[in-house]
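The structure appears below as structure tokens.
Only one protein chain is missing; all other protein chains are in place.
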Amino acid sequence: MKKAISKINKRRSRTKNNREHLQKKVGQAPGQLIFSGDKKVDLIKCETFIYNAAELAYYENDDIAQLLANREEGKNIWINIDGLHDTEFIEKVGKLFNLHTLLLEDVMNLNHRPKFEDYGEYIFFTIKMFNGVQNEELDYEQVSFVLGKDFVISFQEKPQDIFTNLRERLTSGQGRMRSKGPDYLFYRLIDTIVDYYYFAIEHFAEQLETLEEDVLENADKESLVKMQSIKKDLVFLRRSVLPVREALSGLIRSENKLLKKDTRPFFQDIYDHAIHVVESLESYRDMLSSIKDLHMNAMSNRMNEVMKVLTIISTIFIPLTFIAGIYGMNFQYMPELSYEYSYPIAWVVMIVLTLLMIYFFKRKKWL
Amino acid sequence: MKKAISKINKRRSRTKNNREHLQKKVGQAPGQLIFSGDKKVDLIKCETFIYNAAELAYYENDDIAQLLANREEGKNIWINIDGLHDTEFIEKVGKLFNLHTLLLEDVMNLNHRPKFEDYGEYIFFTIKMFNGVQNEELDYEQVSFVLGKDFVISFQEKPQDIFTNLRERLTSGQGRMRSKGPDYLFYRLIDTIVDYYYFAIEHFAEQLETLEEDVLENADKESLVKMQSIKKDLVFLRRSVLPVREALSGLIRSENKLLKKDTRPFFQDIYDHAIHVVESLESYRDMLSSIKDLHMNAMSNRMNEVMKVLTIISTIFIPLTFIAGIYGMNFQYMPELSYEYSYPIAWVVMIVLTLLMIYFFKRKKWL
Amino acid sequence: MKKAISKINKRRSRTKNNREHLQKKVGQAPGQLIFSGDKKVDLIKCETFIYNAAELAYYENDDIAQLLANREEGKNIWINIDGLHDTEFIEKVGKLFNLHTLLLEDVMNLNHRPKFEDYGEYIFFTIKMFNGVQNEELDYEQVSFVLGKDFVISFQEKPQDIFTNLRERLTSGQGRMRSKGPDYLFYRLIDTIVDYYYFAIEHFAEQLETLEEDVLENADKESLVKMQSIKKDLVFLRRSVLPVREALSGLIRSENKLLKKDTRPFFQDIYDHAIHVVESLESYRDMLSSIKDLHMNAMSNRMNEVMKVLTIISTIFIPLTFIAGIYGMNFQYMPELSYEYSYPIAWVVMIVLTLLMIYFFKRKKWL
Amino acid sequence: MKKAISKINKRRSRTKNNREHLQKKVGQAPGQLIFSGDKKVDLIKCETFIYNAAELAYYENDDIAQLLANREEGKNIWINIDGLHDTEFIEKVGKLFNLHTLLLEDVMNLNHRPKFEDYGEYIFFTIKMFNGVQNEELDYEQVSFVLGKDFVISFQEKPQDIFTNLRERLTSGQGRMRSKGPDYLFYRLIDTIVDYYYFAIEHFAEQLETLEEDVLENADKESLVKMQSIKKDLVFLRRSVLPVREALSGLIRSENKLLKKDTRPFFQDIYDHAIHVVESLESYRDMLSSIKDLHMNAMSNRMNEVMKVLTIISTIFIPLTFIAGIYGMNFQYMPELSYEYSYPIAWVVMIVLTLLMIYFFKRKKWL
Partner (left out) sequence: MKKAISKINKRRSRTKNNREHLQKKVGQAPGQLIFSGDKKVDLIKCETFIYNAAELAYYENDDIAQLLANREEGKNIWINIDGLHDTEFIEKVGKLFNLHTLLLEDVMNLNHRPKFEDYGEYIFFTIKMFNGVQNEELDYEQVSFVLGKDFVISFQEKPQDIFTNLRERLTSGQGRMRSKGPDYLFYRLIDTIVDYYYFAIEHFAEQLETLEEDVLENADKESLVKMQSIKKDLVFLRRSVLPVREALSGLIRSENKLLKKDTRPFFQDIYDHAIHVVESLESYRDMLSSIKDLHMNAMSNRMNEVMKVLTIISTIFIPLTFIAGIYGMNFQYMPELSYEYSYPIAWVVMIVLTLLMIYFFKRKKWL
């Protein structure tokens, strides 16, 4: 139970931080970039991939302005930025690619709900990324993408990510990623994120199964705390994933030319997965509520059993004790006291009474 | 109760397998076919029917490429594949009919939610097929269909199916199936699957009726486990059937020429049945929740009865025992003790008290 | 309670029959008419009305083909068929009026959800008809209508119906029915059916009022069974009536010329009534759930009272009995035993204790 | 509690009457006007206002046909009819203004759900009017309006109404009513009705506040009855007001020329108020359900307290009584009996035991 409670507390402090940071933004002019989140990394890491079908060059923390200036015609660029606390850096990137200040504001808002926005010249997409389960807890971060004519920029909150496989395939020139446009890279990035949602789903499925077993075996206070903890996680996950469906649907319906015709079916595929994830969450929600009912009923059931034991014992012995009490009275004139067979008769009466009671309880199906 | 719990566990391991297989796909490129499911059959079985109104030829496990090459003009083809673990084979079929890799991916995803997708040249439809009830459990599998200009391909997860009747009619030339186009065969296949949903519905209706009787007779822990088991089945069935309605609606509204004008009313007919099935599930859901309330109330009711017995016995005998206790005291100066009629008077007092209590309980309608 | 349970069982067997018959259709070709229902009548009864504003001829069980052939130009025809087990007859009618096999299939499916379908040449409408309440149970049957250019066909499951008044007015030439087209007759038939829904509604209103009174007076197991029975009826009625609204809305929006401009407002009027019925059902559903809460609360309330009685009696007498027990001990050296006023003092102590207890219970508002 | 129950019964008989009257209409031809309601007034009262910006003439129970015939060009007319039992009179009005029989039917249906209907030449609007609260009950009636090119007709069920202020302003020529067209008068009538809904809302707000206090203080059976009574009122009010929103929305979207361009914003204003009323009802519904939970929890809480008292007393005294019982045994060989300090030692043991119990209960926070 300790673990369950400490988990509740940990998540609590996290969401509190996020809320506090959001308040910094309150009432500010829209152009003023303020980082709203914990600083997850000391130095921003900036990876740049410049590539076409034939070759790829990789740069770490190099000056983007210069890289852009030197870029050969027809080459695509992917810039991946880890760490969002350096507002100056973000602003510089914004200026280089001519991004709207509202977009940069959204990038730095680590609490932003998943959304797709079409700025014409470029497309903005922000989403929660689940990196896996650590210490029985989902590790997630806010990731934002900007897709332009020949570039993709990804902004991450924390250094580690789930794109290792993608980087390798891109670098080695395997598959279609290098020969296809930046919209295909953009697809592969979002696809990977939505694929990882299955780990979150799996995490819940396991927790619910354990919980169900626990409740069927013994419905105690620990189960209550676990239920509450799962409920909170479900509420959080639902808020993170539900808008993804909507954002993807916006992306699919967008008529922006940046999304080429043969890439579009792939986004439809991600959309299918997003719906699957949402439907899984809905059914877990349903199951949790059902387990709650199970718990409530199991407790009533046990109470019934406790009450029956008490009632059976009391109902049998209280009348017997009364009979014993009668013949424990000290009246001088009590004829039974001096009668020779009184004692055995008393026993017989009491045994018969007990048997009658047992018969009564059997008929009531309490025994 | 053992059975109910073992059933819960069986289903649990099944869904767990599915989830694990899904994770294999995580982060993979869309073109890489990975089979996500248990291998349900050792060797893939591939049936090919080449037919027109006049004649039909049947081939088992023959090379499809060759059959296609030799096919006479104007003949339709139905390929039915049992077993989806052989990715190489599936890929070969995909190439022969020029199918999109995303389609093949969906075929091999045994957890895919029912959907209709219009690829222009061909139509894709995937659905859960219920083969019947085995050991009080629904036996189902994922089935996918591709309808082209002159072909239907059906991909099944397990060898057995519910199309025996269809094969016979097609082979014998009975009915309209051979004279009509592949869209009519496609209709008959989906129609058969949706018709079989009635067995699943019937299965639930029976379980709910038994459960209701059980709860009205004696609401115990076993009923709880059964409720939970039915609830889970309902949640699963709902997730399997709800999207079918949506997929059929998409199919009906599709303007693809592959669905000829006089076949369209037949899809409307399937749609009606799908709505019927969904509405039945909704009302079973409603009934289950009502039975849960019944159970909860029945338990409270029984607790009330137990409490009444305890209270009646205690309330009658505790005061009597007190009176007996009084005259069991050993004080030297207790005038009643030596009075000759004390003992009978004590009895009278106690009997009167008992009668008063009984009258009180009668008035409270506890007796 | 017997009655309530027997009612549950009767309805159960009825729905079971329906389900079993549905299964006969499973996997069948769409053209093969199979009667799905209990045979409610031995011989099909077929009434034919041929009429115009001036005159009307009535035929019972005459050959329809011949009647149609002999019909004078400009005369309308209403064919009413009671009993649907004779598939051959139905098929013959179908051929005469050139009806789609899917329509005939729907006519013979006694479980079909209410729907409107526009076949262009004719209009199909199927609905549940409530004939009234018999033995505290709703008596209903499936009725289907086909409206053509100059004909109305009505297919009924059982012989009796609620159209007596209509037949009389049609025969006597009263009102507008004969002078107006078949669409007006069609309107009058459906209007009558929807009007009779008010009897079903009234039936529920009464049952709920009785139930509410019962629960307020004494919430016992019988109320539970009644609640469950009403709940099931409500679920059934809801499923029967909800789609009627949808079907009528389809009918009103249909642009089929068979529905003349001046008849259309009349269908809007039926639609209003259907909405009224649906809203009544929704509020009864709400009320039933509220009565369930009332029952649950009433039971908790009663339990509280029982517990209070037990606690008051126990709390008063257990300490007194302890005191009596003390002075019932047989120690040789107990100074109080030989003290002259011990006994009256013991009484005083015990009475004071009792008064204190009573004061305590009064303050807690338990007395 | 008597009052609450009598209120439930009164409302019950009222709705029963309405239902019974509705049944009179069942199966009738649409043109046959049948009054469905209690006769609320012996003689129909018919007020006629003929006016233009300059002058106004008022007639009570004069012959409308004649008034219409004599009316000067350009004058508007408002006819207000109190009492709807005289079908002949209603029919006469209908013929004079050329109203559809379905409209007259709706006027006489005192149970009709609020609706707007556009007949082209005139507009129909029916709504529930709340006259205020009488004996803690809402006094309401059905009111219908017909707006034509130069007339407004209002049909009321009962003689008293809430239009006194309007009549005065119209008669005295204050404000814009006389100079503006009949659509403005129509607006003022509906506006007044919707404004009065706030009294109904206020009535509920007060009842809920009282109820909440009651439940927090002592959750007893009376609260239960009150909850049920409020619930029923809420269900009724919701059914009366929800369709008003819809009807007003239809009125606003209607393109009928009878509603002039500069009157339209006024209907938007009523619409805002209607939404406000509906949202208030929704939140009261929410609050009632919350109070129900509060009641349930409060009762559980009290039960817990009762059980604690019982358990504390029993747990302390039952063991003590056992000890007393031991030394009340009459064995000849019981060494403790003759030991001099046995009695004081027994007391010490019993006091220590009691203190331990109290410590145990303190630690469990039961004391």
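Things worth noting here:
As written, the chains take the letters A, B, C and D, and residue 1 is the first residue of each chain.
Just so it is clear, a residue touches a chain if its C-beta (ideal position, glycine included) is under 8 Å from a C-beta of that chain, and two chains touch if they have at least 3 such contacts.
These numbers come from a predicted model, not from an experiment.
From the set A:N52, A:N131 or A:Q228, the residue in touch with the chain omitted from the display is A:Q228, counting the whole complex.
Within the full complex, the residue among A:I275, A:M296 or A:I358 touching the omitted chain is A:M296.
On the side of chain A, the interface with the absent chain consists of residues 5, 8, 12, 15-16, 19-20, 22-23, 25-31, 100, 102, 105-106, 111-113, 115, 117, 218, 220-221, 224-225, 227-228, 231-232, 235-236, 238-239, 292, 295-296, 299-300, 302-303, 306-307, 309-310, 313-314, 317-318, 320-321, 324-325, 327-330, 334, 336-338, 340-343, 346, using the contact rule stated above. Residues touching the missing chain, restricted to chain D, are 162, 165-166, 169, 175-177, 188, 191-192, 195-196, 198-199, 201-202, 205, 209, 212, 216, 265-266, 268-269, 272, 275-276, 279, 283, 286-287, 290-291, 293-294, 296-298, 300-301, 303-304, 307-308, 310-311, 314-315, 318-319, 321-322, 325-326, 328-334, 365-366 (touch as defined at the top).
Note that in this section only the chains that are shown with their structure count from here on.
Each step here moves to a touching chain, and the least such steps from chain B to chain D number 2. Using mean Cα coordinates as chain centres, the one most removed from chain B is D. One finds 26 Å separating the Cα centroids of chain C and chain D. Counting partner chains per residue, chain C has residues 296, 300, 303, 307, 310, 314, 318, 321, 325, 328-330, 334 touching two or more of them.
Contacting chain pairs (ordered by label): A-B, B-C, C-D.
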